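What follows is one structure encoded as structure tokens, with my remarks underneath.
A single protein chain has been removed from this complex, and every other one stays in its place.
Up next, chain A:
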């Protein structure tokens, strides 16, 4: 999936790359930049941090840079006014400092405005997870982007791979696709080899589009008209019929004139032939929880 995410920058997609000091994800930004340039897509770099040296400048020829450091009040307007060409790929080389000073809600609005813009093809952002330590912010960002690449140190110290990545992609039909892959870098710091350690898992995390849960079941829960009619006609032996219920209710009404509610042998026994036995403990009764045969060796 990593190769697919990098080589096929889809329209209206947003990609979040998460890295840390232990393993940088800047090489993925560079690969994505090169890919966009090879596809003749205009690139817009939003520099939320000052560029201290050339090593931080990941851009190359054909990249438009917009410096927004410290200008967070008019950030959205500045960025939107800078998007001039169609199919523009907007890149945030680092959003960590921005997230420390700018609320996630405002960033979400900015991201939504970019995704809804006709001129923006895709949005790519890099976040250092060891700088933004607030887990709530990280979790909320996970929901804002359609694809996420988490760059990690390979589990094995002796690994020949540069990094391990955990990819996640939300498809337009609501499916969630995940994968775990490894890659190396060549001398020019571009992706050289991608090895998938686990095949992509596809699972559904939302209901089907109709919203009818019953229709997606593998067994039948619904009834046909004929079956429903037969069901309604069936009289279960332990349930009273309506006429019996009415008769009991009328007896209850008459019971207020001094007649017993249920008595064995009178006329009501025709409607309730089984009768009932009520036992009231007498004062002389010696009720004990203990087993009377407890002393016997049975």
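Throughout what follows, a contact is a pair of C-beta atoms (placed from the backbone, for glycine too) under 8 Å apart; a residue touches a chain by one contact, two chains touch by 3 or more; residues count from 1.
The working rule: contacts and distances are computed from a predicted model.
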(request) Out of "NEDD8-activating enzyme E1 catalytic subunit", "alanine--glyoxylate transaminase", "DEKNAAC100710" or "Elongator complex protein 6", flag the one the UniProt entry gives for the chain missing from this complex. (result) "Elongator complex protein 6"
(request) Tell me which residue among A:101, A:156 or A:232 touches the hidden chain in the full complex. (result) A:101
(message) One chain isn't shown here. Among A:80, A:131 or A:247, which residue touches it?
(response) A:131
(request) May I ask you to list the residues on chain A that touch the chain which is not drawn? (result) 20-24, 26-27, 30, 49-50, 52-53, 55-56, 58, 69-70, 94, 96-97, 100-101, 128, 130-133, 153, 162-163, 185, 189
